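Just dropping this structure here.
Omission of a single protein chain aside, the complex is shown with its protein chains in their original locations.
And then chain A:
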């Protein structure tokens, strides 16, 4: 078999194809369908293949570009579209073990590295801050693209992202179309925000407001005195904090379909004992409450209703000790950082498997987890990278390069999102 025969055969074969006359029309129609369809609804995302039903609205504004919504004539509408590329596969395991930071898409099971950032310290007005450079997944090319955003949060389904401009906190939130790579709507806010999080169904954002950068170094953030309080329950070891370091003021709940932020809800940061400067709000798993993650081991998260009032934890809430938490089928619980880590049966507490990894980050499915694994014999916990591992600790697959020192400036930090 010579290259000549191969070349001639390929060439000859390719000439048998019929060339349709309307290819340009078809491509333009597909684009127009996205642009012009105008009726309310939601779109199931690409993750249907992974059996994760997620709802992601499509926001359409009359003009594409960076102008705020208020300047482009009326509110955007929500359009119903067919599931985004229904033929897109759940490419079960995608790894990039050659590039650090990664260049090509990393994913396993139901989750993908939707974005990552590299960080450096920067001095601003004599105060140290963490400066992030964000890289965002481009699913078309299955690669990561450097961005100029100050903050990026990808929605479940990987179809949309919320973006904030540099120099946090900022006064508008961008709804970024991951397919066209453009901001489709800007949501103005009166109180500047420094972090955003998508609701589990992809229809809302909780945007956390700060008076100053939430990425100031702890030592330069300054402390504020909290008013003297007594614990709600006498004898409760969870005493109210005496000081805090954050400039957090409250949150907005953004309705993505209408690109409106609604009312600002002030939340007293002294209600919970958390020493972090960045104290972003997130969502409860059922999407009914706003949650503030605890930074104290085994201490439950704090919950608020959507008006900012403290609220009991939702029914069935489980205090988790890992980022992965409870398995998708609700039966297993990922344990605290290792080495090794463990997974227990939620109902009995029985250990069902141990894994030779540092942290359990996300469930790839009911039997596998994306984890932080360490290189070689785990001589250094900071020489680590992403791996896929079974609950039983077997079948470990390296997903990324092992970073030489994950704590050094310039190293990359992955963000995992259901796809």
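Basically, contacts are C-beta pairs under 8 Å (C-beta built on N, C-alpha and C of every residue); 3 or more make two chains touch, one makes a residue touch a chain; residues count from 1.
Operating definition for what follows: contacts and distances are computed from a predicted model.
According to its UniProt record, the chain left out of view corresponds to "SigE family RNA polymerase sigma factor" among "SigE family RNA polymerase sigma factor", "Phenylalanine--tRNA ligase beta subunit", "Archease" or "Glycine cleavage system H protein".
Only one of A:98, A:190 or A:263 touches the chain withheld from this view, namely A:98.
Remark: the omitted chain is touched by one listed residue; of A:123, A:180 or A:243 this is A:180. The residue from A:143, A:275 or A:294 that touches the chain not shown here is A:143.
Screening A:6, A:218, A:266 or A:296 for touch with the missing chain picks out A:6. Looking at chain A, the residues touching the absent chain are 1-3, 5-20, 23-24, 26-28, 30-31, 49, 85, 87-92, 98, 103-104, 140-143, 179-181.
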